[in-house]
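Sharing a structure below in structure tokens format, with a few things to ask.
Every protein chain but one is kept in place in this view of the complex.
Right after this comes chain A.
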Amino acid sequence: MQVKEYEQFNETSYQTKLDNGLTVTMLPKAGFHKTYAVFTTNYGSIDNTFVPAGGSELHRYPDGIAHFLEHKMFEKADHDAFQTFGKYGASANAFTSFTRTSYLFSATRNLRENLETLLDFVQDPYFTAKTVEKEKGIIGQEIEMYNDDPSWRLYFGMIGNLYPNHPLQYDIAGTTDSIAKITADDLYAAYRTFYHPENMTLFIVGKLNPDEVLDWINTNQAKKHFDAFQPIERKLPATAIDGHDIIPYRMIDMPVNRAKTVVGVKGLAPIEAGLPALKYRAGVNILLELLFGDTSQNYLKLYDQGVIDDTFGYDFELQNDFNFLTFSGETDQPAQFDAAIIAGLENWSSAVDGQEDLLAMVKKEMIGRVVFMANSLESIANRYDQRLFGHTTLFDEPATIASLTLADIQAIARQLLTSQAISEYQIQPATKG
């Protein structure tokens, strides 16, 4: 086991790769009652075109298949994994993102039984035509629920603008039409391709003894057979590096009281995985704080003018194959909101150049936030992403933040904030008829 001490934070991480390829990371937290474990496969909603395990040709699968598979993993021939977790007092859940599917539980008791339940249910697929059909009703309602959520529609509207030829634009759950096509065979094909231990990670944080837990995991895994791992071939469409495929503006009507708008910026350059990605994310977050954070001049000016209010927010989404910024809010004047944000982005240098003092303060703030996240098992676990950030944890972030200079921030801004990468999407209140 690789042991990494974070002396400043009085934390230690333990990491190892099992014989079957599974990467296990543990972070014990003294004084905590609960243990939180996340079992993740590097397989998400964008991976809808791939060569199925044992096959030789690319196949296009229905949108929403990764999420559908996530739902169906819980159901077995004679029981439901939720019931088993229930028997051991754990709270279990799962989620699918663009690039990952994660299964998790949290429990204050019966750690070994719950851990074995997690490993066993994810490593034992059971799909039949009947159970697949039944799930379509439930997921159909989930899709309908998100359809009525203006924030969700706004976010996916923007992604559709930035990635018009990319599966990123499709709702993670798919559509009622796409999931109607999913079969048990499709689920098995996806499962066999992406759920090999080599493509998975297990992260456990909280009340735990690393040696003991690793022992349990080894014993459990030794009982199971896995075929040799075949490298996964997935296909994602190329997106234009000059941004010419970006849709600059779209608008829809919804039954809302106030208009909502989002300005997006597509990251046109690929980001190197590992520590560089961790540093890039920190750098972009500092840049955003300097430009539109509540410590910035822009923020106060726009707030006092009533262009933005407390609903204003921004986000940076960074994954292996894509990255983009969003700035969103509710407003009575969406055009004015968008224009103000775009002006702030295009004139970034006036908010960044010479701001050494502000940079020092923002870095302090970001390092403090790491201390905040250290209190939360969920934050520590969800921050971990082996495929994107390598073997780093939350506690590697402060050193990364501290190392960033104003020149680094300027370099990021010059490269990221280009006019051709900017887009707008608005939701206008439907006229009541």
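Basically, a residue touches a chain if its C-beta (ideal position, glycine included) is under 8 Å from a C-beta of that chain, and two chains touch if they have at least 3 such contacts; residues count from 1.
Definition applied: contacts and distances are computed from a predicted model.
**Student:** So one subunit is absent here. Using its UniProt record, which name fits best from "sulfate adenylyltransferase", "EF-P 5-aminopentanol modification-associated protein YfmF", "ATP-binding cassette domain-containing protein" or "Carbohydrate ABC transporter permease"?
**Tutor:** The missing chain's protein name, per its UniProt entry, is "EF-P 5-aminopentanol modification-associated protein YfmF".
**Student:** Taking the full complex into account, find the residue in A:Arg60, A:His79 or A:Arg109 that is in contact with the omitted chain.
**Tutor:** Of the listed residues, the one touching the omitted chain is A:Arg109.
**Student:** Check the options A:Ser296, A:Gln386 or A:Thr400 and report the residue that touches the missing chain.
**Tutor:** Checking each option in A:Ser296, A:Gln386 or A:Thr400, the one touching the absent chain turns out to be A:Ser296.
**Student:** Which residue, A:Asn20, A:Thr49 or A:Ser91, contacts the hidden chain when the whole complex is considered?
**Tutor:** A:Ser91
**Student:** Quick one: which of A:Lys134, A:Lys224 or A:Arg250 touches the chain that's been left out?
**Tutor:** Checking the options A:Lys134, A:Lys224 or A:Arg250, the one contacting the hidden chain is A:Lys134.
**Student:** Touching the absent chain: which residues on chain A qualify?
**Tutor:** Chain A touches the chain not shown through residues 8-10, 30-34, 80, 82-83, 86-92, 106-109, 134-139, 141-142, 144-145, 147-150, 206, 255-258, 293-297, 299-300, 303-304, 306, 309-311, 330, 332, 361-362, 364-369, 371-372, 374-375, 377, 430, 433.
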